[in-house]
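Written out below as structure tokens is the structure these notes cover.
As you look at this complex, bear in mind that one protein chain is not there, while each of the others sits in place.
By letter and in written order, the chains are A and B; residue numbering begins at 1 in each of them.
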Amino acid sequence: MREIQEFTLDELKHLFTPQAITGETMVLNMGPQHPSTHGVLRLILELDGEIVLNCVPDIGYLHTGIEKNMEAKTYQKAEVLTDRMDYMYTMGNNLVYCLAVEKLTELKSPARADAIRVILLELSRLQSHLLWIGTSALDLGAMSVFLYAMREREMILDIFELVSGQRMMTTYIRPGGLWRDVPAEFNDAVKQIVDIFPKRIDTYEALLTKNPLFMDRTKGIGKIDTKTALAWDVTGPTLRATGMAHDIRKANPYCGYEQYDFEIPTQTTGDIYGRYKVRVEEMRQSVRIVEQALNKLPFGPVRDNNPKFVPPPRSEIGVSMEALIHHFKLWTEGFTPPVGSVYSTIESPRGEMGLFLESDGSPKPYRVHYRTPSVPLLQIMPILSKGCFVADLIGIIGSIDIVLGDTDR
Amino acid sequence: MGLEQKLGNTGVVTTTLENAVNWSRTNSMWPMLFGLACCAIEMMAAQAANYDMSRFGMELMRASPRQSDLMIVAGRVSQKMAPVLRNLYDQMPDPKWVIAMGDCAACGGVYNNYAVLQGVDEIVPVDIYVAGCPPRPEGLINGVVALHNKIKSERFAKWK
Partner (left out) sequence: MNELLTPAVFAIQSRYNGQVSEFRDEVTLLVPAEKIIAATTTLRDEFDFDMLSAETAVDYCPQTTPRFHMVYIFYSTKTHQYITFRAPLNGDNPSIATMETVYPNANWREREIWDLMGIRFEGHSDLRRLLLPPNWEGHPLRKDYPLGYEEVQYTFNFDDIDLRKPKGVR
């Protein structure tokens, strides 16, 4: 085990004011073990009394080496690692990888697979926002929202378990479609969520939106404007709260998002309260998308039928020699896409999630790079927190909705 | 036998000191609020209303290691986090226990690479391993109950 390597003030003096060196202001360490940092985030704060002068995030406490590890596995096996990266939006991690592989190999996912993908992705977004509303309200002292939000989250996780057998790390979306078709109970289970969810969102709003304690702690705090947000590559609800209606689902649609009718909620304030309003409205829009997708869920296959890239159905392996050979080749050697690099993006609950994938023609990816939305969000922490109180810092960390698995990879 | 008859029905129960102490240790165990990665989300789910860990006297998560008895290592431990984790373990007062929750904490899980510690038992002694990636909340509760059973059979000294 390595020793804890501490930064000296000398190494960080370009990030602090000169008063920090002379001791007139206080340098305070926050994290990596702290109940309100949403994971293992460490912030080094320079304080003048209660006021934050500078904030230096120190990340990497969850660095998992996923990018390096994926280079050592075949395309099918590497997908399993992607689940565990942004662990609140696991379906999206799979999807962005599958979109890149599909682009590389020119596979096409069928219409039914696309519609099921959209349903599951929007449910994932819903569960991510639910956990966000629970934990960030908990940080600001509202305990009961957490219990309600976790109750509803279980319903969504039950659906994930229904389709894939796992609650969180599903690996259900595969290159060329889905792992298998959804079971018969799927439609009713999703229908139930569509029916009850709008009322449940009203419940959270009743607890928070007009709550004076919540408003006092969120309005006008952690402000950012559109120009700064764009320069620092901030996307997702944080950007939309500044008034810019930018959403990858509308701008560069994937999985047939252009067929669904939904709006991009925006606010103009750019503060914590604005982000809260945007996310709550996004939850309503997600329910709308799920409802539309469920109503026109087409029938048909859920996987591309190119046997060189997509494993054959289980039922064929026993009766077809060809299928057995393809199955064996795919799971031992893997498939070989052409040489080249692609970049695919989706809209995660935190912003633009992208994947740069380079292939050298071998069955293993040559280079994988995840462009994750949490990195720019955490990078603007010094800008958001400048001049605020230490207590407000907790609210700001909660409002930008970072996932440390996402930043550190 | 002898004492109970004399006391009659005055409401006194006799037991051994070990049983009494172990009983109180199991039923007021304070876990440390220490989430690392994916498993932390399932740990929160175990705390919430559906699974409700407070049935086992564990509703009070303490953020400070100095007030907690149980460290639930929920998630993968990176090489950068490892010394911090050991530091936190050293700060916990005795008696203390460790649950390695999930495959990553137990053995490194799917991450057999340079960045992840291959099992948290390389740096802290682990009492209970909970398998799963991530374990279901029921799995964590099962691990907690197994730990309680283990504590109930603890002895203070080796009697000659």
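As a convention for this text, a residue touches a chain if its C-beta (ideal position, glycine included) is under 8 Å from a C-beta of that chain, and two chains touch if they have at least 3 such contacts.
Being a predicted model, the structure only gives us computed values, none of them experimental.
**Student:** Can you say which of B:Gln67, B:Asn112 or B:Asn149 touches the chain missing from this structure?
**Tutor:** B:Asn112
**Student:** Quick one: say which of A:Gly222, A:Gly354 or A:Gly405 touches the chain that got left out.
**Tutor:** Of these options, the touching residue for the absent chain is A:Gly354.
**Student:** Out of A:Met143, A:Ala184 or A:Ala231, which touches the unshown chain?
**Tutor:** Among A:Met143, A:Ala184 or A:Ala231, only A:Ala231 touches the chain that is not shown.
**Student:** Which parts of chain B are in contact with the chain that was left out?
**Tutor:** 79-80, 108, 112-115, 118, 121-125
**Student:** Across the whole complex, list the residues on chain A that are touched by the chain not included here.
**Tutor:** Touch with the absent chain occurs at residues 1-2, 5, 7, 11, 14-15, 59-60, 63, 65, 67-69, 72, 103-104, 106, 230-233, 244, 246, 251-252, 340-343, 345, 352, 354, 356, 358, 366-367, 369, 371, 375-376, 379, 408-409.
Throughout what follows, only the chains that are shown with their structure count from here on.
**Student:** For the complex, which residues does chain A have touching chain B?
**Tutor:** Chain A residues touching chain B: 1-4, 32-35, 39-40, 60-66, 68-69, 80-81, 84, 87-88, 131, 135, 146-147, 150-151, 153-154, 157, 167-169, 404-405, 408.
**Student:** Inside the complex, what are the residues of chain B that reach chain A?
**Tutor:** Those in contact with chain A are residues 33-38, 40-42, 44-45, 48-50, 61, 63, 65, 75-76, 78-84, 86-88, 110-116, 122-123, 133-134, 136.
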